[in-house]
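Missing here is one protein chain; the remaining ones are kept as they sit in the complex.
Letters A, B and C mark the chains in the order given here, with residues in each chain numbered from 1 onward.
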Amino acid sequence: MFQRFRHITALAAAIAAVQLLTAATGKEFFLTQLTMAGYYTLVIIGLCLLMGYAGQISLGHAGFFAIGGYTSAVLTTVDLSAWKAAPAISLLAKSGILTGRADLYGGQILTVHPWAAFLCALCITIVVAFLIGVPVLKLKGHYLAMATLGFGTIIYSVVLATSRFGAADGISSVPAFPLLPGLAVTGGSSQRVANYYFAWLLVTVGMLLLINLIHSRVGRALRSIHGAEDAAGAMGVDAARYKLNTFILSAVYAAVAGVFLTHYNGGIGPSEASIMKSVRYVAIVAVGGMGSLWGTLIMSAVLNFLSLRGYFGTFDDAVFGSILIAVMLFSPEGVLKLDIRSLVGRWIRTDRKAGA
Amino acid sequence: MFLELFFQYLVAGLTYGTIYAVVGIGFNIIYNTTGIINFAQGEFVMLGGMTAVSLHAFLPLPLAIAGAVLVTMAVGGLIEMLFIRWLVKPSVLRMIIITIGVSILIREGALHLWGEGIRSLPYFTGNEVSAIEIGGVRVSPQVLWALGVAAIVVLLLNVFFHYTMLGREMRACASNRDAAALCGIPTRNMVTLSFVVSAGIGALAGCVVSPITQTQYGIGAGLAIKGFTVAILGGLGNSMAAVGAGFILGILESFSIWVMPTAYKDAISITILLAMLFARPSGLFGNSEAARLKEF
Amino acid sequence: MKRFRILAAVLGIIAVLSLPAFAAETIKIGAVLAVTGPASFLGAPEAKTLEMLVDEVNAKGGINGKKVELIVKDTQASPEKAVSFAKQLIDEDKVFAIIGPSTSGETMAIKNIAEEGKTILLSCAAAEVIVNPVAKYVFKVAPSDRYAVEMIFSQMKKMGIAKIGVLSSNTGFGKAGKEQIEKLAPEHGIRILVNEVYDKSATDLTAEATKIKAANVQAVVNWSIEPAQSIVIKNIRQIGLTIPVFQSHGFANIQYAKAAGAAAEGVLFPASRLVVADSLPAKHPQKAAVASYKKAYETRFKEDVSTFGGHAYDSLMILAKAIEKAGTDKEKVREAVEATKGLAGTAGVFTFSATDHNGLDMNAFAMLTVRNGRFAPAEK
Partner (left out) sequence: MTLLEARSISKRFGGLQAVKDVSFSVAQGSIKAVIGPNGAGKTTLFNLLSGFIAPDSGEVLLRGMPVQDLPSHAIATRGLSRTFQHIRLFGGMSALENVMVGRHVRSRAGFMAGMLNLAWTRAEERDIRDRALDSMEFLGIGQLAHANASSLSYGQQRAVELARSLTSEPEILLLDEPAAGLNMRETADLAVLITKIRDRGITVLIVEHDMSLVMNISDEVVVLSYGEKIADNKPLAVQKDPQVVRVYLGEDEC
């Protein structure tokens, strides 16, 4: 109980410390990539709950990210001013659901307000996750992997085929997302620090909710399903419903991240929906340790940050693949479980033997 | 005209289907002995094609293909020995993640070795424009080559797994590794062997489809997804079923192009596939009891 | 002991790498390119070209005596990475200008960022929307698809073609071309009977070809930059279609013609003069630029030039000329780029203005065909 809050407090402190450190060393630009990494981390901790605690794999989670991002992007960029006269549109405009703004070239356009778009994106995600989850979660093992992969492929190819979604170009010129007066989710450098804190606030809150959840009655039920599904059933745990709810919850995490990252980047492209992205999410969960939210959080922050900074140049994928293999070979429970001392010890011993 | 079109689309579907099927078979071989899906299977196809093209620069075609198959088999065996062999009771997920990592490494290695350019082997018979015409329906001879090779491979595999000692031992490994080990079967070698065999089949597939699909360093991932799809749809572990499922997927795609915009081809075919999977959760030709035994 | 030495060496390398580069008197130029990943056909030659050019420029003593420092970032064709890198280059590395991105989607994703960061962006992607409407700092050096399409349509008029089928790949390149074809076809009295988009990684396109065959069109236009464009002409010929096939300027890479072999014979496509550099008349304005780039690239990388590498060449040349003229004040250089007139590059002769940030016209293209496995001018 207290440990929970200690961890969360430590996370909050670490977030603040990183910001202060970047400010002190004049590296505040790092916050841009750290912010983006924060949103991807939100997706990944949601997926960690699904994989590590409900024991269900999803190779289609980029699809949910894309549903969130694209819904918000479309609704906040499609200009409705041509229909201003229509009663329905003017009613929506009066109620504040629609909002007018100037576009990049000085024209005045009328679009859905980002908050309304956000709610819309959440609703769509929940409905889609429900409709997909009911049949998909009946499958097991490789068949489940295949079905979720199929879902991801469908979202990807729909996004890529539909001109409303910008086809291969994606959607750009997505406006800022107003949070509070003077605070908005946007890529502008003046809001860099605020956006960093907002992204990681979302992660912290998301983490707190998940940690509460896994220590609650539901979390116990999820772990019992993982341990012995039939016995869990005999104890009254409705495995199908719990899996479905977890699936929806993790989809919502992905969609929320999708919405905010899209506003932060000012756009979204089909690569966010691609299968490789989904595979990356799953791989980071595995590297972080399947049942370890903290390990996953750390690995996600580190790997995404490094990748977004382009540290590995054209070897980005190769480095990622090597890390995957190395962690799975030497520390299959995730990096946090890596027993460094024994590894180093073994290394030194073999060294001595070789020297002798 | 309608009938002619129908058959032309059917031929197109068979072409797609053959490509998917030959990749799908490779998945099944490793699955059959280890119970894992090797996501680097698509990379074996790419490696086979690329190596054959490189060897063809100074070797006649049949030798180049044989050489490419051998090289890829060696790579397959090496991968198993480096990354899989010494793991003690690895979980299925762990193995899957490792194979994903390996597939990324092979792909990146190929990029830095061969560059991003495209290559292809020459058509085994005829050239880029030749086709065999049957009643107004035209089909490239290379498609027949691919079909023939797929048929022979499936046949040989069936013979191998059911009528040879080695094949039976590999199957014993698949159904119960501990029991197989108790019976004195060197299970570790069997796993290596399955990687070697499936790498070889992947490479052969890569050579025979190379004139049709062309070969580039990144081709593996897309093929692997399709191959995985048909292996699952057919029912894991059954090579014949994978071929059947490959044709179903190919024909679905082809006919979806006939009636719908091509851009939605994948969305349509995968939707139908998922519907089939929901109706028969253990694959079209699979056995539900057997499927239940093989879970994560 | 030996391990210690290795460790020390590794630490030393890391320390050297993390030292700030000699900041004094260099001109930093950023490049955001899809070097690997699905658009590596564009990004890889672009990156190689820039690398080569910067070496060349620096060997000659740099621009106005200042060395050029190139920072290449590989986006793998992902807009989100392009965004991250663009911000990094502008805010952090304080680059003078950015070359790239390779694809339209990525360019559109960072158009605002360049604009707000007041940094010159010289995009190598083709889509019209990049420069229309005009953004102050955003230029593009790839010829607009509009001119390629118009060239194809005027050729069709000569050949008496009025009904066509259109195929394109699901990439930014394919999409931009398709949109121009759809827009311009009515003006040229051309009807599109089939209009299909295929997957960029398609491995066989017989069904698409069959759809074209069933529609009884007089010609096919295919718009893509991927290997699929070789596959599609093979499949068209294999099912017995003999109608003329037009390709986009994305076909101007000899490896595609080689991959299609006999099926490539007679394919018509608009292309920059770069690909027929050898057969250009000596007095052609582009001759010098085109021939020297082709020679340098092919000797250094042992592979054929492509027009995409040429775009990178053009962007750096335009930038270098502007810096030579205006010095190292970003604002003045921007104006100098905008004032570029009659600069012969690989893609054509550039003449920018405040309303035209592309600077090319239909003259950028010549109609080419494939004859005996080689690119050759199509007879007029």
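Miscellaneous remarks
The criterion applied here is as follows: a residue touches a chain if its C-beta (ideal position, glycine included) is under 8 Å from a C-beta of that chain, and two chains touch if they have at least 3 such contacts.
A quick note: this is a predicted structure, and the numbers were derived from the prediction, not measured.
For the chain that does not appear, the touching partners among the shown chains are A.
Considering A:L47, A:L179, A:A232 or A:I325, the position touching the chain not shown turns out to be A:A232 (whole complex).
Note that of A:I97, A:I126, A:V218 or A:L306, the residue touching the chain absent from this view is A:V218. Listed here are the subunit A residues that touch the chain not shown: 209-210, 212-213, 216-221, 223-224, 226-228, 230-239, 245, 249, 291.
Operating definition for what follows: only the chains that are shown with their structure count from here on.
Centroids built from CA atoms put subunit B at 32 Å from subunit A. Separating the CA-averaged centres of subunit B and subunit C is a span of 35 Å. With touch defined as above, residues shared between interfaces to two or more other chains in subunit A number as follows: 157, 160-161, 314, 317. Counting partners per residue, subunit B has 108, 111, 261, 263, 265-266 as the residues that reach two or more other chains. Residues 55, 57, 135-136, 138-143, 145-147, 149-151, 153-154, 157-158, 160-161, 275-276, 279, 282-283, 286-287, 290, 314-315, 317-318, 320-325, 328-329, 332 of subunit A are the ones that touch subunit B when the two sit in their complex.
For subunit B in complex with subunit A, the touching residues are 37, 83, 87, 90-94, 96-98, 100-105, 107-109, 111, 221, 225, 228-229, 232-233, 236, 261, 263-267, 270-271, 273-274, 277-278, 281-283, 291-292, 294-296. Note for the complex: subunit C touches subunit A at residues 1, 3, 35-36, 72-74, 76-81, 83-85, 87-88, 91-92, 103-106, 108-109, 111-113, 115-116, 127, 133, 135, 170-176, 197, 199.
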